[in-house]
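Let me begin by handing over the structure; questions about it come next.
Here the complex is missing one protein chain, while the rest keep their positions.
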Amino acid sequence: MLIVMRDHATSDEIDHVVERLREAGAEAHLSRGEVKSIIGVIGDRETIYGLELEGLPGVEEVVRVLKPYKLVSRDFQEADTVVRAGSAVVGGGAVAAIAGPCSVESEDQIVSTAHAIADAGGTMLRGGAYKPRTSPYAFQGLGEDGLEMLRKAGDESGLPVVTEVLDVRDTDTVAAYADVLQVGARNMQNFMMLDELGSADKPILLKRGLSATIEEVLAAAEYVLKGGNRDVILCERGIRTFESYTRNTLDLAAVAALKTLTHLPVIVDPSHATGRRELIAPMSRAALVAGADGVMVEVHPDPEHARCDGPQSILPSAFQQLMDDMTPLLELDRRHWGREPV
Amino acid sequence: MLIVMRDHATSDEIDHVVERLREAGAEAHLSRGEVKSIIGVIGDRETIYGLELEGLPGVEEVVRVLKPYKLVSRDFQEADTVVRAGSAVVGGGAVAAIAGPCSVESEDQIVSTAHAIADAGGTMLRGGAYKPRTSPYAFQGLGEDGLEMLRKAGDESGLPVVTEVLDVRDTDTVAAYADVLQVGARNMQNFMMLDELGSADKPILLKRGLSATIEEVLAAAEYVLKGGNRDVILCERGIRTFESYTRNTLDLAAVAALKTLTHLPVIVDPSHATGRRELIAPMSRAALVAGADGVMVEVHPDPEHARCDGPQSILPSAFQQLMDDMTPLLELDRRHWGREPV
Amino acid sequence: MLIVMRDHATSDEIDHVVERLREAGAEAHLSRGEVKSIIGVIGDRETIYGLELEGLPGVEEVVRVLKPYKLVSRDFQEADTVVRAGSAVVGGGAVAAIAGPCSVESEDQIVSTAHAIADAGGTMLRGGAYKPRTSPYAFQGLGEDGLEMLRKAGDESGLPVVTEVLDVRDTDTVAAYADVLQVGARNMQNFMMLDELGSADKPILLKRGLSATIEEVLAAAEYVLKGGNRDVILCERGIRTFESYTRNTLDLAAVAALKTLTHLPVIVDPSHATGRRELIAPMSRAALVAGADGVMVEVHPDPEHARCDGPQSILPSAFQQLMDDMTPLLELDRRHWGREPV
Partner (left out) sequence: MLIVMRDHATSDEIDHVVERLREAGAEAHLSRGEVKSIIGVIGDRETIYGLELEGLPGVEEVVRVLKPYKLVSRDFQEADTVVRAGSAVVGGGAVAAIAGPCSVESEDQIVSTAHAIADAGGTMLRGGAYKPRTSPYAFQGLGEDGLEMLRKAGDESGLPVVTEVLDVRDTDTVAAYADVLQVGARNMQNFMMLDELGSADKPILLKRGLSATIEEVLAAAEYVLKGGNRDVILCERGIRTFESYTRNTLDLAAVAALKTLTHLPVIVDPSHATGRRELIAPMSRAALVAGADGVMVEVHPDPEHARCDGPQSILPSAFQQLMDDMTPLLELDRRHWGREPV
C-alpha cells in the first residue's frame, strides 16, 4: 500500500499517519519530496486490508498495490489449472464447447437438444432449471424437475451438464444432478454462496457480474479457492455500458488480461453478452482467438418458441456450423476440444 | 408491446409474426407504412412476457411498452406508501435520518454511537453484522453477536434498527433482531431472497444494484410486493461509471424519477455513493431537495479505527451538524423527520 | 509519480527503471519491500509528463500523483474566482440563473423569451445559433442570423447572452455578439478550440464531456487558463451511463467535488442532463444545495413547437415558479442571484 500525502502536508499529519500504521502492525517507509511526501506500507495481507486511511488529515490518496486475491494468481501458480468434469476438460489447451437452451422446458426439448449438441461436437450441455428473471411475471424455470430432465439428457448424450445454483439453499440439490455448478452474473458477489461452493466437490463456473471489474472477478474466485475448491472456470459474459445495440458489451480484452493474471480457465458466453443471434458466431470465434478456453452458447431446437432468450439462441444446425468454423482456429493455436473418454 | 418490422419486410414475414402472436394468445394490430410496418400487441402481462420475437425473420426491433412491474407503480397506487418501523416513519412527508457505523464492532462502539445518533435527532440506527466484502481477506462482520449488540443499542437509544440480510438462510435470525431488513446492492437481483422477504413481516430496505436501471429496481421491489410485503423502502446508493474520483456516481435524478414512478419511499445513501467524507453533507442535503424521503449515512465515533468504510464515515458531531443543516430544507418543503412516540 | 514494481522484480529491472528516470532528469527514491519495491519519482511537471514507464520490464503499475492541471486548482488559488459578464456575476456567492431556448428560432421567439426570463429574475440568456446535432438531417441552427437575434434579445431584456462556439473558425464572429462563449460537451477536449479561447477576452462556459472525468474537465479548463483567460465557468451536464430513463446521469457529487478541487465557478444544466421536463425543477434545486454556482435551463414559450429539445424545455411560467422555489435555498446558504447594475 502507498499513501500519497497532499501537497505541503504538515509534519504532524505525516507523523500521525506513520504512527497509525505502526499501531496497526504495519511498517511505514517515508519518502519526503519537496512538494509531495509518500509513505510505502509493508505488512501482511490481513493487516493491510484492515487499514483504511483515506480519511486521515493530510492524506490525498491511498494506492493499494496488494491485490485482493492470491490463490487465483499466476504468481501463485504458473501452470494452467485444468478442470475436468465427466468427459469434459477445460484449460491447458483443452477448449470447451458448452451449449444448450436458456432453460430446460421439457424432457423432449432437452434430450433432443443434447443429442444434437453431442453430434456437433459440443463438450458440455447447459440448461437452466432455476432462472433469474428481472420481472417476477416472467417464467422462472422448472426447478428440480428441470434438473432431472437435464441429468437424463446428459446421460443419454454422454455430455456432462452445467446448470446454475440460483439459491444457496439449493446447492446440494443442484450438486446431486449437475457436473458443474454455475454461479450467475447476479450472484458473482454473493459471498455466502461463494463460501458454500468453496466446499463443494464439483467444479464451479463463475460468471462475471454485470458491472464487475477484472479484479473483482478474481477476488470472487478467490473466495471459492480459499474454501478449498480449486476447480473454477471463469466466464466473461459482457458488462453493462451505455451501448444499447447489444444487450451488454463483450469484453474480450478482459479474457486476454485474465489469461495473464490467473491460471484458471476462462470461457466466454457470447449469447448473453450480445443478445443477438447474428453476433454469436463472430464473437465465439473472436473469443477463442483472444485466448478463451471455451465458449458457452445458447442453442434451442425452436428459438421462436423458446421460453427465454429466444432472440439470442441459435439452431442446432447453426451450432454445427459454428463448431466447424471454430475448429481450424484451435488448430492454428495447437489446441483441441476438451473431450476425453470417460 | 410493439414490433417494428425491417424496411420492406415481406408480407410473409409480417404474416408469420402475426400468426405467432395469435398462437400465443395475444392480439395483433398491424399498421403498414410505405417503408416500415408496425405491429401493436395487446394481451395479458404473463402472455406478453412470454413472447420474445426479436429473432423472427423481418423483425427489426421489439419495443416493450408494458413495464416489468405493476404493484409498485404510481398508476396502481397513487398515494405515497408510508412505512413504519418502531418509532420511525418513512414516506408521505415523513423523512428518515438513518445513521450508524458500517459494521458493528463492539457493544461499546454501537451503543455509544446509537446514543449520539438519537441525541442528534436521527430516526433509525444502522449497523452491519454480516459484511459483504470484495476480498475474502477483509473483515466479514461479527455475525449473530453483532445482531445482539445492535438490538441492545437500538433498545437503549430508542432507535429502531436496520441491518443487512446477506444470506437468505439468515433471514429469520436477522428478522429476530432487526426492525428493518436491508437487501444490499449486490443482492438486489437475488430473486430468491426477494421472494423470501416477500413473506417477511418486517419492512425491507432495498438498495439499488451497482449497475441496475431504474426499471430493474422497481422490478426487484415488485418481487417483494408480489409476495405480500408492501413495506419496501428503496435506496439509491450510486451506480458504477467511469468516474473514479467518487466511489460510485450518485444518481439523484433517479430519486426524482422514482418519486414520479412509484409510491414507495426512496432514500439515499451518500456514504457508499461517494466514498468521501467531505461529500456526505452536500449530497445528503441535495438528496432531500431532490425529493428523497430520507438519508442513510455512516457515522462512527472513531473513523480512523473503523474496521470498514472509515474514509466515508463521519463523526457524531458532524452528523449533528448535518441534521441541523438538513432541517430547514425539510421545513421549506413542509416535511418533517419521521419520528413518533412508540 | 510512483512506480510499483511487480512482485519479485529483479535488481536489474529495478536498476533499469531508476536509470531511465535519471536519464530523463527526474529523481528516483527507491523503497524495497520484501515482496514489492516501490520507486518514488520527483521532478518538474513537464519532465514527469514526458515519462511513460508502464511498459518497462518489471513494472506493474505507474501511479500519477501529480495532477494534469495547476492553475485551476484550489491549491494554486484559494479564493473563489468570480466571473462577470455584463450585469451577470457567477461565483463567490453570486449564483447564475441562465435560461433560454435550445436554439434561436426567430427574433420574436428569442426576444419574447428573453423578456420573460428577465421578468422571472433570470441573470443570463442562453440560445444556440449553431447546433451540434447527432444526425445531419436535423435542424442545425440559424448561424450568424441567430447570433444577431440573440444579441438583440439580450440588449432589449438587459440580459447578457451566452451561446456556443461550435466551430473554432467562428470564434471571432461569436465573440462579436456574445457575452460568454460556450464550449459544448462534444468540444470539451477540442484542444485547439480551448487554446484559441485561452486568448479570447470573453468568459468561457465549459461543459463537461459526456464521458469526461472530473480530472479531465479540470485539465480542459487548464488549457484556457494557461492561454491567459482566467474567466472559466464549468458546467456539469450529465454523463453517459447504462441508465436510459434519463438522457444522461446528472453527477451532482462531481459538483461538490469540483468545488473543493477548483476555485472556478461550477454550474449545472439539468435540461440536457435529464432530458425530462418534470425533473428540471428538483434537479435545479438539488444542484444549488450541492454547491453549484448556478443553473442553466432550457425555457421555450412553446415547447411543443420547439425546433430542438422540446421535451426538456419548460415554459416561462414554470421558470418563474422555479426561480421562486430556488430563492429560499440561496437564502439558507447566504448566497444571492448574481445580478448587478451594469
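When the chains are written out, they are named A, B and C in that same order, and each has its own residue count from 1.
One rule holds in what follows: contacts are C-beta pairs under 8 Å (C-beta built on N, C-alpha and C of every residue); 3 or more make two chains touch, one makes a residue touch a chain.
Just so it is clear, the structure is predicted and the values come from calculations on it, not from any experiment.
For the chain that is not shown, the touched chains among those present are A, B, C, taking the whole complex.
Considering the whole complex, the residue from A:Val4, A:Ala287, A:Cys308 or A:Leu322 that touches the absent chain is A:Ala287. Residue A:Ala256 is the one among A:Ala24, A:Val82 or A:Ala256 that touches the chain missing from this view. The residue touching the chain not shown here, chosen from A:Leu21, A:Val62 or A:Ile239, is A:Ile239.
From the options A:Arg169, A:Arg276, A:His305 or A:Arg335, the residue with contact to the chain not on display is A:Arg276.
Although one chain is not drawn, its touching partners on subunit B can still be listed: residues 2, 4, 7, 29, 31, 33-34, 36, 38, 40, 42, 60-61, 63, 65-66, 75, 240-242, 244. Residue-level contact of subunit A with the missing chain is found at 211, 213-215, 239, 241-246, 249-254, 256-257, 260, 270, 273-274, 276, 278-279, 282-283, 285-291, 328-329, 332. In the full complex, subunit C touches the omitted chain through residues 20, 45-46, 49-50, 52-56, 62, 68-70, 132-140, 166-169, 186-187, 189-192, 210-211, 216, 219, 222-223, 226, 240, 275-277, 303-304, 306-313.
Going forward, only the chains that are shown with their structure count from here on.
Farthest chain from subunit C (centres taken as the mean of C-alpha atoms): A.
Centrality annotation: B (chain centre taken as mean Cα position, compared with the mean over all protein Cα atoms).
Between subunit B and subunit C, the centres computed from C-alpha atoms are 31 Å apart.
If each chain is reduced to the centroid of its CA atoms, subunit A and subunit B end up 26 Å from each other.
Taken residue by residue, subunit A touches two or more other chains at 240, whereas all remaining positions touch fewer.
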